[in-house]
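For reference, the structure I am asking about is given below.
All protein chains but one are shown in place.
The block that comes next holds subunit A.
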Amino acid sequence: MKKQVFAIAAAAAVIATAAVAQDYSANLKARQGQFRIMALNVGILGGMAQGKIAYDAEAAQRAADTLVAVSHIDPGPLWPEGSDNMSIDGTRAMPSIWDDHDDFLTKWGGFGTAAAGMQQVAATGQEALGPAMGKLGGACKACHDTHRAPE
């Protein structure tokens, strides 16, 4: 009798866990897509900064404007609690994002600051891109240093 009660309780626990586990695939797609948009546009600016693609003031400005636009996306819906790499597969987002959320938001704000800096200088000439790229790289690293796990 005792065994049966235990078995039922265990089964109930398993079902409860399954019910709690949520599907975060939409959130993951959205935030990973956001980073792809960032990488594409940083890539245009970086290519010009390194002289790998010809400098084009208009294209540089559009890329910088896009980065600023991305920086205005509300991070809330993209980063629901429980969508960290210890809880689910398919992400490198570390639990520290939620454990130290203020730090995460500060660093996301750091990207916005760097993007705004790029927006100001992107159309002013090829030589202005290098230092602004350095700031962008610093902003990316600052967050990835603490909040993203290796592949």
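One rule holds in what follows: a residue touches a chain if its C-beta (ideal position, glycine included) is under 8 Å from a C-beta of that chain, and two chains touch if they have at least 3 such contacts; residues count from 1.
Going forward, contacts and distances are computed from a predicted model.
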Worksheet item: Considering the UniProt annotation of the chain absent from this complex, which name among "cysteine desulfurase", "ABC-type dipeptide transporter", "NAD-reducing hydrogenase subunit HoxF" or "C-type cytochrome" applies?
Response: "C-type cytochrome"
Worksheet entry | Touching the absent chain when the full complex is considered, from A:97, A:122 or A:140 | A:140
Practice prompt. For subunit A, enumerate the residues touching the unshown chain of the complex.
Written response: 38-40, 42-43, 46, 50, 85, 92, 107, 110, 133-134, 136-138, 140-142, 144-146, 148-151
